[in-house]
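What you see is the complex with one protein chain gone and the rest in place.
The first chain written gets the first letter, and so on, giving A, B and C; residue counts start at 1 in each chain.
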Amino acid sequence: VSGKANVHLRERLKLPPSELFFESYYKPHVARMLLYIFEHEIWIHIAHVRMLRKQGIVRPADEPAIVAAVLELSDRGAEILNIDYSLEDLYSYVEKWIIDRLGPEVGGRLHTGRSRNDLHTTSWRMALRDLVLAVMGALADLRAAVLDMAARNVETVMPGYTHLQHAQPITLGYYMLTFADLLQRDWRRLSAAYRNVNRSPLGAGALATTAFPLDRRATAKALAFEDLVEVAYDGVACRDDAAETTGALALLMTNLSRLAFDLQLWSTLEYGFIEFGDQHASVSSIMPQKKNPSALEHMKSMVAMVTGSHAAVLSCMKNTSFADVIDGASGVNEPSLDAATKTRRVVALMAELIGAMTTRPDVMRKSAERGFGTATELADLIVREAGLSFRMAHNIVAAVVRETVEAGRSAMDITSDQLDRAATALFDRPLNIPEQAVAQALDPFGNVRLRTVEGGPAPENTLNLIVQRQATLAEDRKWLTAATEHIASTRSEVFAAARALLREPEHAAR
Amino acid sequence: VSGKANVHLRERLKLPPSELFFESYYKPHVARMLLYIFEHEIWIHIAHVRMLRKQGIVRPADEPAIVAAVLELSDRGAEILNIDYSLEDLYSYVEKWIIDRLGPEVGGRLHTGRSRNDLHTTSWRMALRDLVLAVMGALADLRAAVLDMAARNVETVMPGYTHLQHAQPITLGYYMLTFADLLQRDWRRLSAAYRNVNRSPLGAGALATTAFPLDRRATAKALAFEDLVEVAYDGVACRDDAAETTGALALLMTNLSRLAFDLQLWSTLEYGFIEFGDQHASVSSIMPQKKNPSALEHMKSMVAMVTGSHAAVLSCMKNTSFADVIDGASGVNEPSLDAATKTRRVVALMAELIGAMTTRPDVMRKSAERGFGTATELADLIVREAGLSFRMAHNIVAAVVRETVEAGRSAMDITSDQLDRAATALFDRPLNIPEQAVAQALDPFGNVRLRTVEGGPAPENTLNLIVQRQATLAEDRKWLTAATEHIASTRSEVFAAARALLREPEHAAR
Amino acid sequence: VSGKANVHLRERLKLPPSELFFESYYKPHVARMLLYIFEHEIWIHIAHVRMLRKQGIVRPADEPAIVAAVLELSDRGAEILNIDYSLEDLYSYVEKWIIDRLGPEVGGRLHTGRSRNDLHTTSWRMALRDLVLAVMGALADLRAAVLDMAARNVETVMPGYTHLQHAQPITLGYYMLTFADLLQRDWRRLSAAYRNVNRSPLGAGALATTAFPLDRRATAKALAFEDLVEVAYDGVACRDDAAETTGALALLMTNLSRLAFDLQLWSTLEYGFIEFGDQHASVSSIMPQKKNPSALEHMKSMVAMVTGSHAAVLSCMKNTSFADVIDGASGVNEPSLDAATKTRRVVALMAELIGAMTTRPDVMRKSAERGFGTATELADLIVREAGLSFRMAHNIVAAVVRETVEAGRSAMDITSDQLDRAATALFDRPLNIPEQAVAQALDPFGNVRLRTVEGGPAPENTLNLIVQRQATLAEDRKWLTAATEHIASTRSEVFAAARALLREPEHAAR
Partner (left out) sequence: VSGKANVHLRERLKLPPSELFFESYYKPHVARMLLYIFEHEIWIHIAHVRMLRKQGIVRPADEPAIVAAVLELSDRGAEILNIDYSLEDLYSYVEKWIIDRLGPEVGGRLHTGRSRNDLHTTSWRMALRDLVLAVMGALADLRAAVLDMAARNVETVMPGYTHLQHAQPITLGYYMLTFADLLQRDWRRLSAAYRNVNRSPLGAGALATTAFPLDRRATAKALAFEDLVEVAYDGVACRDDAAETTGALALLMTNLSRLAFDLQLWSTLEYGFIEFGDQHASVSSIMPQKKNPSALEHMKSMVAMVTGSHAAVLSCMKNTSFADVIDGASGVNEPSLDAATKTRRVVALMAELIGAMTTRPDVMRKSAERGFGTATELADLIVREAGLSFRMAHNIVAAVVRETVEAGRSAMDITSDQLDRAATALFDRPLNIPEQAVAQALDPFGNVRLRTVEGGPAPENTLNLIVQRQATLAEDRKWLTAATEHIASTRSEVFAAARALLREPEHAAR
């Protein structure tokens, strides 16, 4: 192979990037590339060069040479690139290494019909794709943990709150079922985002493909993408897939902050409904008695970080040219991958924490009895038994509650007599409801059992829905496993075929 | 039936809300309710009371009485409520008016088995549902305008940019097709959000349904919802539907900011690619020559407002109890409805602006010739004609471009000779490419025509995809029309049946 | 003077703005201008025309004519402008009205040496200036309410928490003093923002002043500005004053959300530390017992809105030309004024709410005794009495606490004996601390009294600091009154002088 060796990318310019430019941009950029996309780019190089050969764009002999070099790089790892942070990006080192190895006549052909624009956006999508699947894996575990907690507590009566005030009795199982439903919608959003991420821009070139007869479907298939980003310009100009993903993550995390809020409250001395496992608490260096719910507060901090990342993604793209520009396109990699990494960890931690926490059903039940959460049922009872309208019944009970609170007594102390006095005062007539009916209405679990309306907290209702949700979760897990395995097996096949190519007799001779 | 008339909601408390509480909360709240949900709540009252009667929860005679009062309110409008901003919310006025009219024995039954919690979240979902459909209507128009602009310009050559630098020639049609694809994904996101919004929480009660045997499916159907929010607690505690919607709007708007950015640039004296219609420009009060692209800058401001609304929604829900709390649930109404309203207007305006703008194909073409956008094709030509590797060809052309720029000449001045000199200097050999081939490679439209790879800008390619996208748009419009009409016709039927009820002989007698 | 009457601003363009452009931009824009800046612009017109006359830029006879028209407009109000939303902005109507009145020869001189660019940015600054002062007024009230609550509770022992777990006893007064200090810093930030807002850009013209010899200091003084935005271009291109203000508001509101969080918690059945006035609570339409802390949840929603507005401001300016552009400059008016309005209301409401709430010192004290908040002092006692190192003492107490918790007992049950057993187990020696010393250490109020280190919660400490802070507040109020009055009196003087001008003999003749 003839030709001088020092072809390079930066032929157009006379000066290398400045130190400050390196510090602010290239160094963190290359470091992130090493972390996230080195392996994906190896895979892409193999898929690309094999397609080039099939399409007759590179010479037959070039294929095994380039493939061998790429596989060697894969086997020996990025260390051999001697990254000294003097070049623009990871690919600059890779191409340099390959050209050093094969000479510019052969090594210079790897990048035919391709640009770093489509190369990078493809590899970043692959990195994000993996992370989204990882988040979904953790989310499946969390859904399982929440549904399991739900299933074990369909009869665990607790106060249902609105505005942090006792409202009506529910069960812990019912609360958890509700949260599982919210997580199921988060799953749906992530799943839609995933499908947006999982499309191949490869072959887009710099922005407008090329005159070489590339086969974009072939590389998309070899890289386990579900589909193409069809229009090439779209492939390099847009990362709404990353924005959609980060949006889904921010919402998921915001939802988690609400569960974390309640769990932290329930674990206070004042509530005492639950206790966390020691493995999810921290201590004080000075206050010997402390057992701090640090895991929850950490999670809530991370909610803020992920929300901030989402704000960063939107801000990054705002008012940028609809084209391949750093701020409009590649700039979103940092915040979206950070957000996904943090979300995966927090979701997994929350699943573990729920699995390990101890519940105190007695405390919950006592609390439900102590509040006035059964007052609505008492009003409904008056409607049913005494035929008053709901608003009249509501007014009677409200007066009784006010009186009872002022006397420092609790709901369980309310009597039929007291109701009669209030009814008479307000509407000139007694109600004559049997004392026992009043007592029943004021029993929290009795309350819950009566609520058999669709979506209500009656135990059988709750359990039926939990079973349905568990079935949906099983389906979702099946999809997730298939998606994860499809990527892994496609990758294996591509690498296996590449290695097989090198073993073919005509190349073995090389 | 006797009974004093002044039953009311606030029986439990002794003082009315303070002036400052009214100013900050109740007044803006009631004003927004009047604007957005008055009519929806009328509809809900009818659906609810008819279901109550069917389920035997209210007495036969109460149904027509209540329905008549509600219809009268509907006919006469909110003015008759004499809203003096002394009550907590719109519903307080409605119930008061109905009870004044029918007495507490009858009027007090409307709210049986229901809470303001489920009433409001249902009506706000209905308001948001309408607005999302309106946004989608405007978005369909915008997609049409963009595709139309695309279809008329598949041969309008212009410079394709990356990083605002001339990259490779494309066509205006190709650029617009790309943007249409992005909008198509925004449509998909909105459509998913819509399905989340369009579910009925009615019957959830305060949080846990009720012991009255409500038929939640019946009211959901009567209110044209696609489905239930199945778990009652979910219905009052969660508004991830609003958050998802606002997220989709924020991303759509952010995408629009990128188009606005380019259009504004193209309309400068320096670019001169397009001119806006006078109806989308403003003048200066002092500079007589000015024609300002105010519509675009306004749109970009609105992008920020909608993004801010999305941030507000996430912040509002963060660290709140997973329950019906103002900040975690109803607090999101203001920012989500504001965001939808602003987005609808901006999207419609953008559609109109694109339809009315004038393009200057000659300026675009000349600009494409003047830049060095065809240099990549020149390198590719060297690969094909002289058999060099791409990187070597790239280095040769880079050297030639640098030399040409420094000499103050343009791409069209590059000659075969010049290439030979550079090739010899770098790699010790001339290329001998025919002068005519060089000239062809340097022609922008020739360039574009060659890019027939899937997703490339060749005119036929572009046109084919445009036709496909137009078909998809037609399908989407069909769905939108059906959704909109389903809501309208269901509403008509419910009101017609209610009026028919009053005409039945036994009620006519009342 | 002849000349056709219909001179107008939009001479340059042939079409009026489109309907959609009006709906999205001009209508809300003009509505907001009417609300916020109509009166300020009147004031500016008077100051401007008088300066023009003094500088010899308009003819002597024009001054009283124009002043008379402007004063008439001021007296009769914006209604006479017949705003039909067909013009670009409020000023278009004003100039049209004046020219209709005085003819183009005279009326056409009002805008000499001026642009809407500097006119508007000046009037928006005046509107923001007023609102910032109003927020500061409410903030002074809140600081007073918090300090008052502090002063009345320097001996009200309560549990001090970290991570929502009982940490060490403090007093309610100490907690409130701390919050007052935070608010004092919010005041400082607002005050700095105010000084940035309160500078006059008038005379900047469109961006580069004018060749007419304007006296910018004169108009700044007449409009009660503290200083100029010195560089004209700065005056029209930058609104970092609005961004700084909104940032200060967002931080203030975020701080308030933390107080609101605690107050809501303390008002739960579980804590029971405080009860809100009925005037700050709402009820349930269905749950007769409910008294909901709606004011607090509303406030927290508003925190999110203001934070969203701040995000909108930053987003609005991002990636815009550093020049007078809508998104980079005037676009920030909507979110910054909205944020200030909401903040003012919430801060005032919080002040009122704190003033009206009831505290329950007994509940707080009992809670402080029940937790293990005195354990640190117990460890410190061991250090002092038995000479062990703090870490050893800490380990002994931690062991004792764990044992006590597991036995279901509370801090007050810990004995000297128990300490000895733990010390022996861990370090092979007893401690021999008198039982009475142990009991004293475990008393919450005793604990607090001992903490006389600078900044500690001992009552005298706390009271001293409260008195200092009240003095600072008095100083701050003095400044606020002066600033508010300076604006009012300057305005009065300018209007009085203008009216006096019209009464001068030579003009009376007109």
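Going forward, a contact is a pair of C-beta atoms (placed from the backbone, for glycine too) under 8 Å apart; a residue touches a chain by one contact, two chains touch by 3 or more.
Quick caveat: nothing in here was measured; it's all calculated off a predicted structure.
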Omitted-chain contact residue, chosen from A:E155, A:D327 or A:E454: A:D327
Selected residue (touches chain absent from view) among C:W97, C:F179, C:F225 or C:F273: C:F179
Contacting the left-out chain in the complete assembly, out of C:P17, C:G107 or C:P335: C:G107
Residue among C:H29, C:H45 or C:H163 touching the omitted chain: C:H163
Where the unshown chain meets chain B, residue by residue: 162-168, 264-265, 267-271, 283-294, 297, 311, 314-315, 318-320, 327, 367, 370-373, 375-376, 378-379, 390, 394-398, 400-401, 405, 411
Hidden partner chain, residues of chain A it touches: 9-18, 20-21, 23-25, 88, 91, 95, 111, 114-117, 119, 205-206, 261, 277-291, 294-295, 297-305, 307-313, 315-316, 318-320, 325-327, 331, 334-335, 342, 345-346, 348-349, 352, 356
Where the missing chain touches chain C, by residue: 2-4, 7-8, 11-12, 95, 99, 104-109, 111-113, 117, 160-164, 167-170, 174-175, 177-179, 181-182, 185-186, 188-189, 192, 196, 203-214, 216-217, 228-238, 240, 243-244, 247-248, 250-251, 254-255, 257-262, 265, 300, 303-304, 307, 310-311, 314-315, 317-326, 328, 376-377, 380, 383, 388-392, 394-395, 398-399, 401-402, 426-428, 447-448, 450-451, 453-457, 465
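Please note the rule applied: only the chains that are shown with their structure count from here on.
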Interface residue identity across copies chain B, chain C - same or different by half: same
Centroid-based (C-alpha) most distant chain relative to chain C: A
Chain A onto chain C, rotation angle from CA fit, given as a multiple of 5 degrees: 180
Pair of chains joined by the greatest number of C-beta pairs in contact: A-B
Distance between chain centroids, defined by C-alpha means - chain A, chain B (Å): 24
For chain B, residues contacting two or more additional chains: 9, 11-12, 95, 111, 117, 205-206, 261, 300, 303-304, 307, 310-311, 315, 318-320, 325-326
